[in-house]
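I have a structure here, written as structure tokens, and I will follow up with some questions on it.
As you look at this complex, bear in mind that one protein chain is not there, while each of the others sits in place.
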């Protein structure tokens, strides 16, 4: 069997036929982080407490980003998301901010790409808001944590979750 | 001075005023990778040689993604990109695909976010096309490599470039 | 109970989970007006009769606007609209143009925001087309008139409808 | 002279030719409000102080909305915004939230529509977040306050500004 | 009966009510071509074999284009596509490239417009990539080949299919 399902028998890219797949509840969770200097992280934690809510802005960007997934990823099916939640966690050492996105739909295809897109847009927005202080920040460890629903069943990343529960 | 330029004196998010900044040539380069199992990487390298051009699809997605940056990142200024180039490099050990995006504009603001968005969308598209084979792939090391132009001048990441020249 | 359903128990914004809600027919009607000088209104009524169909252009903009609701309003669920109708009414005294939008879907969430977005984009388009003659026009009285369907049941604005039947 | 510049001599809609107009700094300010019950307003003021930052979310939506203006308003020219700022003011009596948006560009056309679109999207987002508590809220008094730059020169609304300075 | 279903009894454009229509499998196939000089066509066939994959890029554009149909065509309903496939065929004499797009959904409305939009965006992308060599290329014969599903039943173009099977 060809494991590259996004290509047909002639090797041409296509949007896979999901017409005959049943609507089921699909849940996907993804996470990732942005690493930065301790002094940069301090700007965020001070901001959350008082002025300049970096993570509040990034949360909205992440939610909005999940809705644009099928416009960004060429072979993704458009789908109506039924839930999106975004959690940020500040890690003191080594200094980083973790982002975890949970996406849901009731439909014939999974929402893994939506969850991953949300993480990326959320972390990129953090980068944007802090880059005047620190251009060298790095996004790391962006990956799918789990998915449930659909014919292929449930799946969990073998390395487990790195974001604090 | 407040290093969080995206917030005003009251701590409210705003799109920074660049009306008085001169138009100059701005260049930004960003990179990042997606790590995967060796058997997954083999699907890509076989595809590039024959059927199923994973990286060709991802390159188009990355270019298209750079154009959507200001829609995705709330406080980014919209700007007319004057060049976008995307390079992929296959790394055998540890198995990974690297993506490097160069973005340019002639204008009052930089294109760092556009280059980073291109890298992220390019790598996410690789993930999408390979996820039927390997859901556990991880995106790592996404960061700005360099920027030139503008009042703040040139900048290079102190850790240097990881993608093969 | 927290009446701000768009925030979770920690006060963080999220897109509410509607995965378990049943698909039902949802209808929402919204209205609003743009007030202008009598001489400006005359330009519109002359246009509709002959050249320059201001309201025809605004109707298309309103319909197109309803489809962009979930891109504009951060916590709105994307949904497939099953009907959109736009009515304009010219009011001679005091001079104004009223816009009423009816939106429908069959799904787990309501279409109140879609109807309101349609009214706003329709009225803004009228403003745009007339602003060379009169920059001082004001948009007023934009509100939901009624909604039906869903668990919370039917609702009608206590003040009734201001647009002519 | 035909005051409906958005229609040509045959009465057909077109996007007006601005090719020969000089690039100048353009500033536009618009305002408007959403009226609600006092008990609904209390939910917002409590949120700003602690959990559930309604106005923070609406501010991001307003900024993002200004960037979509030329997609929403058919005859608007696309333009690169050089600044967007959004201010919200809570008015106790009669209970309402005011929104004021300042938009800037350096170019051949004005940004009045961008400022007005920002006000509308900002107020609609407030509506969305509070509608579980109060569906009867009304958007009122949305209008241009001032514009500067361009051949037609400066303009101020004769009724003055209603939002608190 | 008024055959212009996109207008109501008053002659006003609206998005037709499909709320009561059943979800069925809908399939539409469309085709069209771009005619060019033989020397221009040679650039494409050489590219496909080696460097510069014109048709690979156009295929991705066509797939992405189908997803934007309801944003482009004012009275189209937004719908979740369940399959999109794009085939290109090179015709030596007279020199042309044919594009055929198959679109599917499970829903209350057809996907004819999505298939046609895919053909157009695919062919336009071919034009864009070849226009440095030949600005005089012409797009021809863009039409619906067949549709199945829905109350109006199946339909095939009386002139048959021109693209090679």
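First chain written, first letter: the chains are A, B, C, D and E, and each begins at residue 1.
FYI, contacts are C-beta pairs under 8 Å (C-beta built on N, C-alpha and C of every residue); 3 or more make two chains touch, one makes a residue touch a chain.
From a predicted model like this one, the values you see are computed outputs, not experimental measurements.
Trainee: Which shown chains does the hidden chain touch?
Mentor: When the full complex is considered, the omitted chain touches B, C, D, E.
Trainee: For the chain left out of this view, which of B:84, B:97, B:113 or B:126 touches it?
Mentor: Selected residue, touching the omitted chain: B:84.
Trainee: Can you say which of C:15, C:30, C:43 or C:60 touches the chain missing from this structure?
Mentor: Missing-chain contact among the listed residues: C:60.
Trainee: Touching the absent chain: which residues on chain C qualify?
Mentor: Answer for chain C: residues 53, 56-57, 60-61, 64 touch the chain left out.
Trainee: Can you name the residues of chain D that touch the chain not displayed here?
Mentor: Here the touching residues of chain D are 8, 12-19, 70-71, 74-75, 77-80, 107-108.
Trainee: Identify the residues of chain E touching the omitted chain, counting contacts across the whole complex.
Mentor: 3-7, 10-11, 13, 32, 43, 47, 50-54, 57, 60-61, 64-65, 68, 71-76, 112-113, 116-117, 120-121, 124-125, 127-133, 135-144, 147, 155, 157-159
As a convention for this text, only the chains that are shown with their structure count from here on.
Trainee: Return the chains shared as contacts by chain A and chain C, ordered by label.
Mentor: D, E
Trainee: Which is the least count of steps on a path of touching chains running from chain B to chain D?
Mentor: Each step joins two touching chains, and the minimum needed here is 1.
Trainee: From the centre of chain E, which other chain's Cα mean sits the farthest off?
Mentor: The chain lying farthest from chain E is D.
Trainee: Nearest whole angstrom, what separates the Cα centre of chain D from the Cα centre of chain E?
Mentor: So the centroids are 38 Å from each other.
Trainee: Quick check: how many Å separate the C-alpha centres of chain C and chain E?
Mentor: 32
Trainee: Could you list the positions in chain D whose residues touch two or more of the other chains?
Mentor: In chain D, residues 53, 56-57, 60-61, 64, 68 touch at least two other chains, as defined above.
Trainee: Hey, how would you classify the chain contact layout here, line, ring, star, complete or other?
Mentor: Graph shape here is other: it fits none of the named patterns.
Trainee: Considering every pair of chains, which are in touch?
Mentor: Contact pairs between chains: A-B, A-C, A-D, A-E, B-D, B-E, C-D, C-E.
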